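The complex appears here minus one protein chain, its other protein chains still in place.
Going by the order they are written in, the chains are A, B and C; count residues from 1 in each one.
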Amino acid sequence: MVRETILLHGHIVDSLLLPKVLDVILQFGGTFELAAIQIGKTRKDLSSARITVQADSAERLAQIINEVQAHGAVVEEETDCRCASAPRDGVFPEDFYATTHLSTEVRLSGRWVPVGGIEMDLGVRVDCDGPYVYQASTVPMAEVNQGDQIVVGHEGVRVVPYERPATLDVFGFMASPVSSERPHRHTIADIARRMDALRSASGKVLFAGGPAIVHGGGRDPLAWLIESGFIRVLFSGNALAAHDMEAHLYGTSLGFGLESGRTAHHGHEHHLRTINRVRAIGSIEEAVRSGVITTGIMAACVRRGVQIVMAGTIRDDGPLPGVITDSIKAQAAMRAAVPGVGLALLVASTLHAVATGNLLPASVPTVCVDINPAVPTKLADRGSFQAVSLVMDAASFLRELAAELGWKK
Amino acid sequence: MVRETILLHGHIVDSLLLPKVLDVILQFGGTFELAAIQIGKTRKDLSSARITVQADSAERLAQIINEVQAHGAVVEEETDCRCASAPRDGVFPEDFYATTHLSTEVRLSGRWVPVGGIEMDLGVRVDCDGPYVYQASTVPMAEVNQGDQIVVGHEGVRVVPYERPATLDVFGFMASPVSSERPHRHTIADIARRMDALRSASGKVLFAGGPAIVHGGGRDPLAWLIESGFIRVLFSGNALAAHDMEAHLYGTSLGFGLESGRTAHHGHEHHLRTINRVRAIGSIEEAVRSGVITTGIMAACVRRGVQIVMAGTIRDDGPLPGVITDSIKAQAAMRAAVPGVGLALLVASTLHAVATGNLLPASVPTVCVDINPAVPTKLADRGSFQAVSLVMDAASFLRELAAELGWKK
Amino acid sequence: MVRETILLHGHIVDSLLLPKVLDVILQFGGTFELAAIQIGKTRKDLSSARITVQADSAERLAQIINEVQAHGAVVEEETDCRCASAPRDGVFPEDFYATTHLSTEVRLSGRWVPVGGIEMDLGVRVDCDGPYVYQASTVPMAEVNQGDQIVVGHEGVRVVPYERPATLDVFGFMASPVSSERPHRHTIADIARRMDALRSASGKVLFAGGPAIVHGGGRDPLAWLIESGFIRVLFSGNALAAHDMEAHLYGTSLGFGLESGRTAHHGHEHHLRTINRVRAIGSIEEAVRSGVITTGIMAACVRRGVQIVMAGTIRDDGPLPGVITDSIKAQAAMRAAVPGVGLALLVASTLHAVATGNLLPASVPTVCVDINPAVPTKLADRGSFQAVSLVMDAASFLRELAAELGWKK
Partner (left out) sequence: MVRETILLHGHIVDSLLLPKVLDVILQFGGTFELAAIQIGKTRKDLSSARITVQADSAERLAQIINEVQAHGAVVEEETDCRCASAPRDGVFPEDFYATTHLSTEVRLSGRWVPVGGIEMDLGVRVDCDGPYVYQASTVPMAEVNQGDQIVVGHEGVRVVPYERPATLDVFGFMASPVSSERPHRHTIADIARRMDALRSASGKVLFAGGPAIVHGGGRDPLAWLIESGFIRVLFSGNALAAHDMEAHLYGTSLGFGLESGRTAHHGHEHHLRTINRVRAIGSIEEAVRSGVITTGIMAACVRRGVQIVMAGTIRDDGPLPGVITDSIKAQAAMRAAVPGVGLALLVASTLHAVATGNLLPASVPTVCVDINPAVPTKLADRGSFQAVSLVMDAASFLRELAAELGWKK
């Protein structure tokens, strides 16, 4: 029989942590004794528990400990984390620790050091800047260099379990099930309130969206939101930008007349001609500055200095100047734009929703809007469980959101 | 070799009729000669064609003739339609003619008599009101009486092929493919315009809808549309009415707070208590008149004298007083409400969309709104091909529609 | 300050009950003291907790007690339940207790009496069969008689919280999120295993399905499952039966050739002619016995003596003889068929899935199969949280299930 004592500390009642941890111990074949338990009297009070875990082999015990650490339990007898050298550029050591999107600390020379740039599915690199001066930060697999010190195993690593924020708006609730049979007005009102507050506080709202925004009629409200300073970062692909500017030049989106409601004559060529024209001019910025493109999403972004990351895909025509065709470089550009984001809106793009969801720490309030209920489910399956979901069409969402913030169509 | 001469007459260019008919002849193993063809010079001009059809057997020829009649071709050598007696109550004669939802005429004693009450999938009953005075009208299978004279076979029957209306709005176009990637603003604007015109002309708008309207937040705009006189007939089930009144009494829909955006305490009982309360009062009308229910869809219907048909299903709780639990009686009540309808809106209810679609003649402009693209497809599969489709959530649709007609939320 | 002591007893760790209850107390404004807690050492051991709840008003305390009772907490100072007379036929007393689909007991003269016929959203009627001899059973709103003694309030009522079964198959797990991105082979294998065991044990499998089963090509495997004795009860509408027999008579389903893969000539009339023919014969049973219908789902049901409940809806043609057109009577027939069901398969019918889900106690293992992920979500929204979900087309599901049980196509 081997044993180890673990500690739980935090809102362990509110978050159902204690019984989850006990359940895990039993599930993996261990037994426990509740050495001590202190439960807070209110939701705000912290609780703590000290639990002795017993198992019949060191291996099984290690497995249990690994597992409960994912719930925020820490081993009382703390040990430093272990590191190993990356064997080659772009390759982690075999047993590398893979991050979650929760705040994480690693123990180095007896001290808990926070891991910078937290994001899902990366490794943790430790740098020593001097005697006992350590830094730890995430590193994508493709960017690791041979010899980098990478954390391996689960010892000496602790994650701060996700605590739903104490706010009274939709972000303060557990993710409700994904359903179109829910009212979305109050959700949209809460999003609007938060956007308003972030604008006042010079906070940063990230918007990631697909071309259905333009096809469906959401171009005007989105342009207005950008023009009014509510959005500071835009993630998109080639298509959103192309159809937005097609709408300016031809009044169509994928050849379908946005006002006329009819397929236009030779309309399927419009986005090609749009892309070709902007390529001839050299850049979207120049197309806006020279007065060729004066309305819409891209024009608003250029005028307001919104940071744009356009990522290329294999279905692109053109693409437009400014589209980053290399997916690794595009990821890096998106990653660089994430710090400081206080709210993320992922609208009508499965690709951008999942890609952006992967990059965001759990602490960033996130909204996923799609007409297909499978998209938010997919996001949740991949670990972005904290997103608020709206099953509705992108254009209706944007019109209601903008109206809530003062847009008069 | 047998032959017969058929005539085509109408907008045969505009409607692609001629080649469809020729194609059908070839497809079913016949050959043809274009005996004469006159093609109009403009879209409004009528065209006509006289075609001699040849086949190697009388049977095959009959099959071809049957088939092309569905496209409006008439046999030059016209014969009267044939009738046979219904063998029993509720049973048609074996070879009964099954109606489409297109205007239809039957030839009786040498004269073409229009078939009254046209609707899909019914039989045609012929009544003789005196020497040479005939009436023909549709009859549902369940309502036929033994001995009724029912049209059999395809001879002496002609249908008027569907001609898309000459209007310049969305109803004047061929049904576009069902897609969420289309702008819906102009479609909604066209619907609004038509509703406005129908109200002015004392025309009749039929609204058939499901409870997702209330769940999703579409109750206020729908109530406003009714209160403002835009809707004259409401088809629904027990749930729409129950959740509408639950919203009045408890502020929830299926227990979910419409304003608070949270599941209410014991909320799942709210619709039961609502139903029980209205049952205790005796009727929805009385609940409104006595001041128990003062806001929402049902209150608006009662105040404006809107005709309500509520049909029961096996998933109902209660049900509410006024719900017609027998599906045959409910169908009959719906059927009785259809004449005079100038526009039908089928919103967020597969059951009501398909059931109502079955009852409407092709000439009634119809809009199908659902967040699931499979619903309009299903409607089309069952023959209601002329409907305009919107893939969006019901609440957003109703908010935009009402706003277009002057609603200030 | 008022206070009451509640008891929790059972697998409170495994089921996360304790912290849920504590959370609820805090959430509704109360405070608590853990008077005593005993936590089992293994998953099988029972745990118990004694908790003193305090609130600032009797009203608030009552609200908290009501709420925690839904989690299985019982008030230490037990009181009998209260009853009131139904004021009219078909109307419950105002404050009636509404059932969940969990096993429930009511306290009568100091003894806990189980409630018979448990089902969601009904009332509880108490009958006194002699001095201190009580019976309690659920009663639908429409079937209550004036003067019936109906339980009101939440006192003296306790529900047995749902415990996931201890089996090692899919039914032993918490409902996984609804997703098409999950392997379904093992789920289908587990269902098959259970069907096999139920057949051996003369248990009862209930199958509720829609016409897409026939349209999509699932008729043969379903007929085989019935013929092989795996299914004992069939819930359906008019359409499943009509298209099944259409397939026998014409080789089509909704006019689409099941083998040819093409729309048949005049195919849209086939189901009408089928219905008319069976109406002429008088019953489905007679159509099978007389040799008119010899293959397919209905033929198998008749031959194997499967209990069929066909419920009518407003979209029905005909309907077929045997269809119960009154929804209240159809519900009653479905309800009567439920006792003894050991597994329920709800396939490709939103209406039947929700309606059947409402009738089933939580203890019946339930599988919901639909190509639209919104259907299982809808089921869960309405409280049938324990169903296993498969997002796939009905025909593929039935083919794999039948193959697993020995079908050779």
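The criterion applied here is as follows: a residue touches a chain if its C-beta (ideal position, glycine included) is under 8 Å from a C-beta of that chain, and two chains touch if they have at least 3 such contacts.
These figures come from a predicted structure and were not determined experimentally.
Here the missing chain is touched by one residue of C:A136, C:V170, C:A208 or C:A242, and it is C:V170. Touch with the chain that is not drawn comes from one residue among C:V91, C:L254, C:V367 or C:A380, which is C:L254.
Taking the complete complex into account, A:F96 is the one of A:F32, A:F96, A:F207 or A:Y250 that touches the chain left out. Of the options B:T31, B:S57 or B:S109, the residue whose C-beta touches the omitted chain is B:T31. The chain not shown here touches chain A at positions 63, 66-67, 87-88, 90-92, 94, 96, 98, 121, 141-142, 254, 265-266, 268-269, 272-273, 275-277, 279-280, 311-319, 325-331, 334, 350-352, 354-355, 358, 372, 374, 381-383. Counting the whole complex, the residues of chain C in touch with the unshown chain are 170, 173, 180-187, 190, 211-212, 215-217, 253-254, 256, 258-262, 371, 391-393, 395-397, 399-400. Listed by residue number, the positions of chain B touching the unshown chain are 12-14, 16-20, 22-23, 26-27, 31-32, 34, 39, 41-43, 177-181, 373-374, 377-378, 380-381.
Just so it is clear, only the chains that are shown with their structure count from here on.
Located most centrally within the structure is C, per distance between chain CA means and the overall CA mean. When chain centres are defined as mean Cα coordinates, B lies farthest from chain A.
Here the spacing of chain A and chain B, counted between their Cα centres, is 46 Å.
Inter-chain centre distance (chain A to chain C, centres taken as mean C-alpha positions): 38 Å. Along chain C, residues 374, 381 each make contact with two or more other chains.
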